[in-house]
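As you look at this complex, bear in mind that one protein chain is not there, while each of the others sits in place.
Here is subunit A:
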Amino acid sequence: MIFVQGFLSINLIWLIAFLLTDTPVIPNPLRVYQSFAIVLKDHMLIHILYSLRRIGAGLAISLIIGVPAGILLAYSRRANRILYPLIYFSYPIPKTALLPIAMLLLGMRDGSKVVIMVLVIVFQVIVSVRDSIQAIDKTMYQFIKSTGAGNLAIIRHVTLPAILPQLLTSLRVSLGAAVSILFFVEGYGTTYGMGYYILDAWSRINYIEMYIGIITIAVIGFLLFVSIDYLAYRICKWSYTGSSL
């Protein structure tokens, strides 16, 4: 319902802006939606897949690095003392500013694009994992140790379930940021991806296609957001149950 309401509102504003202005930069939304079918049939899907592949790679690498790093920081005082200042300092640096360095070191292909994605996502992952582990009630460790559980069983039954809700929340936020930087990282060294599609249409002064690209990238962002929400609901059911008494 919220989706429909928001979608209609933004299109209404767009339509009013089109009616009030007389510029090709703001085309008629109805014309844009009419052209959708033609463009989708043509080549849009491959652009979407390229973008999703880059986001997916960035997400997977961020989780592979971020979850163990967060666990290490939470459980090892020495690691936390050495690494946390580095993370604290690096966290607010706008990662897109590092794009030239990534391009110079890794070239123009997917390597530099994925590295920027990782830099956008991984800090959120590390910080949320570390913080959620530090919030675990000590009696849970007392209980699990009293059952004879080893370190792996403790991580499986206590640590991982405890970090999931906050991890998924931080992923939801950082995936939004990752979608928005597609525009930057797909602006070079590729002819596929949603970022490239928008920039290409813009350079050809084809505003209809440019708008189609913008709408598609927005829908992708929204679908990723909803998917994480649904995933969180499915695997963290317990955090959605409130006190009924």
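The working rule: a contact is a pair of C-beta atoms (placed from the backbone, for glycine too) under 8 Å apart; a residue touches a chain by one contact, two chains touch by 3 or more; residues count from 1.
Here is the rule we go by: contacts and distances are computed from a predicted model.
Student: What is the missing chain called in its UniProt entry, if the choices are "HTH tetR-type domain-containing protein", "Phosphoribosylformylglycinamidine synthase subunit PurQ", "NitT/TauT family transport system ATP-binding protein" or "histidine kinase"?
Tutor: Matching "HTH tetR-type domain-containing protein", "Phosphoribosylformylglycinamidine synthase subunit PurQ", "NitT/TauT family transport system ATP-binding protein" or "histidine kinase" to the record, the invisible chain is "NitT/TauT family transport system ATP-binding protein".
Student: Consider the whole complex, including the chain that is not shown, and state which of A:7, A:33 or A:143 touches that chain.
Tutor: Checking the options A:7, A:33 or A:143, the one contacting the hidden chain is A:143.
Student: Of the residues listed, A:27, A:56, A:111 or A:161, which one is in contact with the missing chain?
Tutor: If we include the chain that is not displayed, A:161 is the one touching it.
Student: Which parts of subunit A are in contact with the chain that was left out?
Tutor: That gives, for subunit A, the contact residues 137, 139-149, 153, 157-158, 161-162, 164, 236-239, 241-245.
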